[in-house]
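Here the complex is missing one protein chain, while the rest keep their positions.
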Amino acid sequence: MLIIPCPHCGARDYTEFRYGGDASRPRPAHGTGTVNEWHDYVFVFDNPKGIHREYWQHVQGCRQWLVVERNTATNELSRAQLAREATRT
Amino acid sequence: MSGASHRLPTGGRVQRGETIEFEFEGRRLAGLRGDTLASALLANGVTLVGRSFKYHRPRGFLAAGVEEPNALMTLGNGARTTPNVQATVTELRSGLIARCQNAWPSVNFDLKAVLGGFAPLLGAGFYYKTFMGPRRGSWMFYEPFIRRAAGLGRAQHKSDPDRYETRHAHADVLVIGAGPAGLAAAAAAASGGAHVVLVEQDFVPGGSLLGTPATSAHEKWRLKLVAAAQAQPTLELLLRTTALGVYDGNMVALLERHDHASCDASRGEAREVVVTLRTRSIIYATGALEQPLLFGDNDRPGVMLASAARTYLNRYAVAAGRRAVVATNNDSAWHTALDLAAAGIPVTLLDQRTTADAALREGAAKAGINIHWQARPLRALGGKAVTGVLAALESGGREQRFDCDLLCMSGGWMPAAHLTTHTGRKLIHSVGIDAFMPAGLDAGHFMAGAVSGHFALSAALIEAVTAGAAAAAWAGRPAASLPPTHLPVPDQACGFEPAGAPPLRAGSKAFVDFQNDVTLNDLIAAHDEGYESVEHLKRYTTLGMGTDQGKTSNINAIRQMNLLRSTSAAETTTFRPPYVPVSVGALVGRAIGRHFRPIRRSPLHDWHVANGGVLIEAGPWLRAWYYRWAGNSAAEAYRQEMRVVRTAVGVADVSSLGKIDIQGPDAAEFLNRIYVNGFAALAPGKARYGVMLNDDASVLDDGTTACLAPHRYFMTTTTAQAGEVMSWLEFLLQTAWTDLAVQVVSVTDQWVGMSLAGPKARVALELALPGIDCSDASVPYMSVRELEYEGMPLRLLRLSFSGELAYELYVPADHGVALWERLLARAAPLGIKPYGLEALASLRIEKGHVAGLELDHRNTLDDLGLGKMASRDKPYIGRELRGRPELQAPERWSLVGLECLEAAQRLRGGAILFADGEPQVGHGRGYITSVTWSTELDKYIALGLYQGGLKHVGETVNCAYPLKNESVRARLVSPLFIDKEGARLRV
Partner (left out) sequence: MFEQASALEKALAAGGHAGSNGATALRLGMRRNWHLLQLGTYADRTEALNAALLATLGVALPVSSSAVLRHGRHQLYRIAADQYWIVTGDSTVPAALAKALPADVASLTALSHARVRIALQGSAAVALLGKLVAVDLRPQSFAVGSFAQTGLHHVGVLLERLGPDSFELYVLRTFAASTWEWLLDAALPFGYEVLSE
């Protein structure tokens, strides 16, 4: 099964996590953004065959949100970092 | 032949001193320890063991192992009856009960064999072609008869009394298969301290070496290999353990079988355990499977794979016949011929080639074996047992009949590479063996032995040691010492020639898939009809779709398809887990009945159960639904409970509500962003009802947040959305708003919650907790007090869900029962009673409060009549998309109240609403969301959504409930059914 390397807890089965959707586009800052910008953020995103940047939350572990890079065709994970650190880079 | 013993006086790897009694088809028979059910039956002269799936042809053992397609039996009786168990892998144990399948009245005399006469009507794809008339739909008439006549075993419907378990395990290196390659690889891998798990589906290790004579050098080597593996301190050898599937992340599912140990479920002994093993590296040493030859009536009892006959002889000391013919296109079957001859059985060998390995030819000559070159079987003779074979000699120049009661066939070997493809890897065709082998493996996966397509033992040993070292290095625990790779025993000869298109005798069937009764004619017909791709072939003919997953049929089918299409390009169909059939029970383990999923209980749970509370599931929670003091059914009780709350005082357990502790210098700002209404200025001691939206402006949840102190808040959510809201808050703080200094902690479990409601609620509080000033001035509506009462922390919130004067009391969970009992005891003179979820949910309907049934993540703030709550002064989540034109459209379905106009009828949740007079067709103009009998108004009332909403107050609608063929008239009204001004709340 898919194994996710949580930076805090180590490698764990994906069943300890909940999937959180696309993480490849930034959220408009609170209180800003037109209705079109918010529409695109909420409803319009790619579904790539290949590397996908996505959110997972370690709900049965440390409850941290992670940004993970997963190849949607092979299920190989190439990167997993704390979301708060991913935002900084 | 039946009745006579076929057990040889010496040899074999069975314990002659230990007799085991068992029952077969009602007869008491005996075998030896070390036997399988199959070898014990053969020893007793039983060769007819089943009837085939479609044609009910008599069948015997084709193989001696996991690839067996014919000898499927029903074991056990009563609730332990298990159908479709392969006799060839069933370890013989005392008291075993076995019956044949798919035959009536017996396997010897099967009336359904008459179906064989209908064979022309039952060819591949027959359900599209035959039985189609005389009328359209005729197939549906014939289908039940055909379905009852065909098939394998029958399941029974009693509860399984046995225990099954699942467990987790970890390893550095997993080696699958304890044949010579697996044993050598495992020992090599473990030599540097790597934790190696070696799994073997058989109950004895040794794999192919178990088919060699028990007195041979190969047997001595087998024992040495086993000893060398067991000498490694970090190596675990798991026998009777099958690898079912390989999954992402190097996870492998294993099935451990314990039936041999007579498990007692009441002592917690499980008969089967599924292990999810996580390993750093994997070595596949799964060997190869011999394939049949295609010729007429090759399915007769007594026709079997050459290696199977050899295994029955050398492992179990059972002669499968008294006079043998061995037909082959390769060297390996010669060992069978030699060993049969050494046991005194006359052997004739038909080899389709012109020559074979020199040492084998020499041995055969010495043994007096009759050899015919360029010879092929045409047709097996006999009905319920083989009596001989008609062969083509001199490449078809002439024909000759040979008498025999054992016909061994070998069409070459196919690597058992199924597991290597589970993660998506492909197999590649190897011309040298005319079969498929792994094209490549995942990183960290290695292979050794026959599975790689190299059948010589010398190659196997070198590959094994190499793979062992590589796997250990991959796992970070390099091998310390490697065993020698020089083969200490005579090697296997591997000469082979593809069988090609078989010459057939008309009027006879050449079986390709024995289990599903698919013949060569079916393949030819499929090809003629255009089903050329192997995927179409499989599904059209059902070849390879039986419980054996085509282990002895896939490769022959592909070979023949290639010949028909005159191509060499080919690919196999996809192999999927499980490699062998597995009980559903083993996959589920202990998670059945009360353990199916975890149950969440309020701190007051035991009190409810002991005091007439009837519980209901609400998600994972068990909640008090109603109490027996109020009535004997929910429908009766909730009305009584509502009355008590409206006229006196009631107390309900609301511990399942989500509770979140929110702290930090930016906590107020945080709340202000997520709620649609303002929270920035909520003062300590105040509580406010809030609604939060999703980004798309649908309503996520509602609840009350109280300010306990500057920077400290206590948020409640609905029971159903507690987890969602918690994750949402964490998401915002950890991704978008990392600059906010806020901490959120779930405290749902820390606090028990009670809703004390009714006109006498304040008096009840004063009686139960004297000394607290709970006057309206001290604890006004929508306020919170954080207290310590008799050493116990207490949070007192004044808010109301029911519309009456009400409080919510929160105390740390372990104190819950004590406080609850004190309230009920001290306020008893007021008539206080506990009330449950049904009444709780109904009271709020009279008050027009939306709850779970209205908050379905499709409705917006405005749909629910809460638009005025949204602040105009500050941004909030969902604000931008709330403004979308389609969400503001006046004809959207929005919240209304409904009053039932027909005294003898009731309103139902989910009823579809139509305007008075319009036809009741289609989606209607809305639907009812929540319904209750109103004790105040003495009629059924409801909340619902209606097109145009409150504009239509006063109009009559029809509430259609097609499932019960009902249509009831109702009037649209304001959802605020009682106390519109909220006077009762502010008392």
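Remarks
Order as written gives the chain letters A and B; numbering starts at 1 within each chain.
Convention: a contact is a pair of C-beta atoms (placed from the backbone, for glycine too) under 8 Å apart; a residue touches a chain by one contact, two chains touch by 3 or more.
Everything numeric here is computed off the predicted structure, so don't read it as measured data.
Annotation: of B:8, B:97, B:169 or B:887, B:169 touches the absent chain (contact as defined above). Interface note for the absent chain: among B:117, B:161 or B:268, the touching residue is B:268.
Only one residue from B:661, B:724, B:766 or B:979 touches the chain missing from this view: B:661. What chain B contributes to its contact with the hidden chain is residues 165-170, 195, 264, 267-270, 276, 278, 590-591, 594-595, 597-603, 605-606, 621, 655, 661, 663-665, 709-712, 741, 743, 745, 747-751, 789-793, 811-819, 822.
Listed by residue number, the positions of chain A touching the unshown chain are 8-10, 12-13, 15-16, 59-64, 82, 84.
Here is the rule we use: only the chains that are shown with their structure count from here on.
Residues 1-3, 13, 18, 20, 23, 27, 30-31, 33-35, 37-39, 41-43, 55, 57, 59, 63-65, 74-75, 82-84, 87-88 of chain A are the ones that touch chain B when the two sit in their complex. Across the interface of their complex, chain A is touched by residues 247-251, 276, 278, 424, 673, 695-696, 723, 727, 730-731, 734-738, 874-875, 877, 880-881, 883-884 of chain B.
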